[in-house]
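In this view, the complex is presented without one of its protein chains, the others remaining in place.
Labels for the chains are A and B, by order of writing; each one numbers its residues from 1.
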Amino acid sequence: MEEVSKSKEPGSVFQDSLVSIGRILVSVSIPLIAFLVLWGGFLFLRDSRAHQGVIAVVAILWGVGGVALLFFMADWFVNRFPMQIAKKLQPFVFVGPALVVLGWYLFLPTVRSLYLSFFDAMSREFVGLDNYIFAFTDPKMLESFRNNLLWIVLGTGGAVGFGLLVALLTDRSRFEKLFKSLVFLPMAISFVGAGVIWRFVYAFRPAGEAQIGLLNAVVSFFGADPQAWFTLRPWNNIFLIIILVWLQTGYAMVIISASLKGIPSSIIEAGRIDGASETRIIRSIIIPHIYGTLVTVATTIVIISLKIFDIVFTMTNGNFGTEVIASMQYKQMFRFYHYGRGSAIAMILVIAVIPVMWYNLRQFKKREVF
Amino acid sequence: MKKVVCLVLILLITGISFAAAGQRGEAVEERVVNLFGPFVDEEARRFEEAIRPFEQETGIQVRYEGSGDFETLISVRVEGGNPPDIAALPQPGLMKNFAEQGYLVPMWDSLQETVDSNYAEVWKELGSFEGVPYGVFHRVNAKSFVWYPKKAWENAGYEIPATWDELEELMDEMVANGHTPWAVGMESAGATGWVGTDWIEDIMLRTAGPELYDQWVDNEIPFTHPAVKEAFEILGDIWLNPDYIYGGTSMILTTSYTDSPNALFADPPRAMMHRQGNFVTSFLPQHIQDNLEEEVGVFPLPAIDEQYGIPILGGGDQFVVFNDNPDVREFMEFLATWESGELWAKAGGALFPYVNQDLDAYPNEIERSLAEALVNAEVFRFDASDLMPGPVGAGSFWTGMVDWVGGTDLNRVLENIERGWP
Partner (left out) sequence: MSLETRKKAKWKMIINLILLVIVVIWTLPTMGLLISSVRPQSEVLSTGWWTVFSEGTDFTADNYRQVLGGREYTFVDSEGRTVRASGDNMSQAFLNSLTVTIPSVVIPILIAAAAAFAFAWLVFPGRKVFFTLVIALLVVPLQIALIPILRDYMALGLTGTYLAIWLAHTGFGLPLATYLLYNYISTIPRDIFESAFLDGAKQMTVFTRLVMPLSVPAIASLAIFQFLWVWNDLLVALVFLGGTADVAVLTQRLANMVGSRGQDWHLLTAGAFITMVIPLTVFFGLQRYFVRGLMAGSVKG
């Protein structure tokens, strides 16, 4: 913050006013220019017929530069205020944009969903809790609750477990980069591709015919009859969950690995020098250090399991007892055109995540902040 | 220093932006009609070629956008306020939904006249809601046909059955020869089950007749009605008999409907018959498609009860209007005429309902005979599951078929389907 020197000389009053006017002009014009620049860029992108490559480059520059620009503008603006006020406003420079975006894109639509969940199919008549009663009594919904629980337990356990295992092992291996890349590979495959891949694994041909599915080939090699895996209740859920674990282990591995790298090597070395065994080191030093990360990864995969849709929808369409909540929600909204029930089911997902929220909040409250 | 760099950058970007924004001024006077539909790829291309004469003659550009995610997108776009000018809806139920909420533009007089003169009455009814017509049919499909590998049949000396009894005898003959009569595949990702509903509908038409069929569609008779149950039992005599179906029920449940016909043309053929709509030709192996008339034979699914004869079951996309303007109107008028379908018919894989069409346009005898059967059908009915409301037609009926093939008791299945009715 600059200091304004207070002089008692006569000409300095004029100087002071000049400085003040200058400050105001600067305060206004810089955001104004920034705004004009962004607006011009926006118009260009929307209406111009320049070559695609040019548009692409301008788009990327403008989009990314624009955000950075806005941040600096906001920060600069806040710092114009006196120290006390500035200090209170500062955090909102950081958290503000996120809140605004989240509010518009996710929070408001959720509130709207909540509202719609009390109305009928076409959102005309108020029906109170009818949609929720449906959601909690319909047999397919009950089946979904059971299945999603299975997904949460097995899916999260599997992905986090394998992710941790691979992260720990590759950390000590010479071929770290190669192994990590190969385990990560499934994530890079679009879901459509993954669907085809696993069709090839679970495909069924009658006994006596050449098998084209990997699993059935192995099974018939050992003399058993090939199976239509997806139709076998309740194991079919597990076959589907395996696909999720296959996909998400790479994700867990990457995050846990990054966290592992953050453990100061000095601490681990100290443990080794003290003569502790590897497993002891893992249990007492490493795991506590990355505990927060494990919670984070587990939280996100639990939520993925709650929301699981693509795998179930395209592989079995929820048939043979594999139905899940998100698939029911989709069908209600886009097939049966029942916005009331679709919204209610979406709300149930939000309710279902409360335990997770509670646990994370506990960790959150323990932090000492500035 | 950094501040200077920043400032320079800002000025640069400003300069570019304003210069480029100035280019905006070339807004060309374009007449564009935006179309949105569920078919993509080769079918979309053939559609575009078929309507090109219209574009050339009128100077109106028709932009077709197709998507496999049509089901999700159309609702989002319409409710979100961004509907296409015209959309091709695959189910009448969808049309009714939009019509009820007031999103659709009803047929204007001149269009109604064109439709009245070019189509059989039934097509206008199918495109109507509460007596007001909205939808114009273009490409349609006919479903009640059985396809077979010609060469294999010749070798074995099989003959086309004219009645259901003959069909049953044929199936037993095939089994005795060590052949498997049917290849059936129901798997269809998020839509699994519709193949089964097609079979049931065909059988219902042949055993219960069109009037009862209509009552069934409108839920005036429930799914638990004896006529419906009988249709399931007749189907069960075939589908649930492992000797009659290649791979048994496991195969039915896990084979994609696009893969299933391949069984007919394997070496040796794994099955001798496949019941499917005319669009099956596009799933056949390429070398079979190239020699369609020599390799493939087709006959209509025989009558069961003589009094009902051989009705034709079919479906199709109807074009509806969301945004009314003169260009859109002109295009819709064109769609209601044979000219708009001719080039697609010639390319193959598409049937059209126009009463005044030129049957010789179809590229082979097979499609010609199917088109003829469709146009001349004494009894034609639209696919029931497409007519029923979503929770049943795209919901409990589909999953009910899967459950039943999977072994669930028939009575329970029928009750579950019935319960889905809103």
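As a working rule, a contact is a pair of C-beta atoms (placed from the backbone, for glycine too) under 8 Å apart; a residue touches a chain by one contact, two chains touch by 3 or more.
In this text the structure is predicted, and so the values were computed from the model without any measurement.
One of A:Val101, A:Leu129, A:Val153 or A:Ile287 touches the chain omitted from the figure, and that residue is A:Val101. Among B:Asp41, B:Asp165 or B:Asp324, the one in contact with the hidden chain is B:Asp41.
Looking at A:Ile60, A:Ala270 or A:Ile287, the residue that reaches the missing chain in the full complex is A:Ile60. Counting over the whole complex, chain B has residues 38-46, 49-50, 52-53, 56, 63, 65-69, 72-73, 75-77, 79-82, 189, 256-259, 262, 266, 279, 282-283, 285-286, 343-344, 346-347 touching the chain that is not drawn. Although one chain is not displayed, its contacts with chain A can still be listed: residues 42, 45-46, 52-53, 55-56, 59-60, 63-64, 67-68, 71-72, 75, 79, 88, 90-95, 97-99, 101-102, 104-110, 112-113, 162, 165-166, 169-170, 172-175, 177, 179-193, 196-198, 200-201, 210-214, 217, 246, 249, 251, 254-255, 257-262, 264-266, 278, 292-293, 295-296, 299-300, 303, 306-307, 309, 326, 329-330, 333-334, 342-343, 346, 349-350, 352-353, 356-357, 360-361, 364-365, 367-370.
Just so it is clear, only the chains that are shown with their structure count from here on.
Averaged Cα coordinates give chain A a centre that lies 38 Å from the centre of chain B. Contact residues of chain B toward chain A in the complex are 9-10, 13-14, 16-18, 20-21, 23-24, 26, 71-72, 75, 97, 100-101, 188-193, 246-248, 250-251, 253-255, 270, 389-391, 394-395, 398-399, 402-403, 406, 422. Within the complex formed with chain B, the chain A residues making contact are 33-34, 36-37, 40-41, 43-44, 47-50, 58, 61-62, 65, 69, 121-122, 203-206, 209, 227-228, 230-231, 313-320, 330-331, 333-338.
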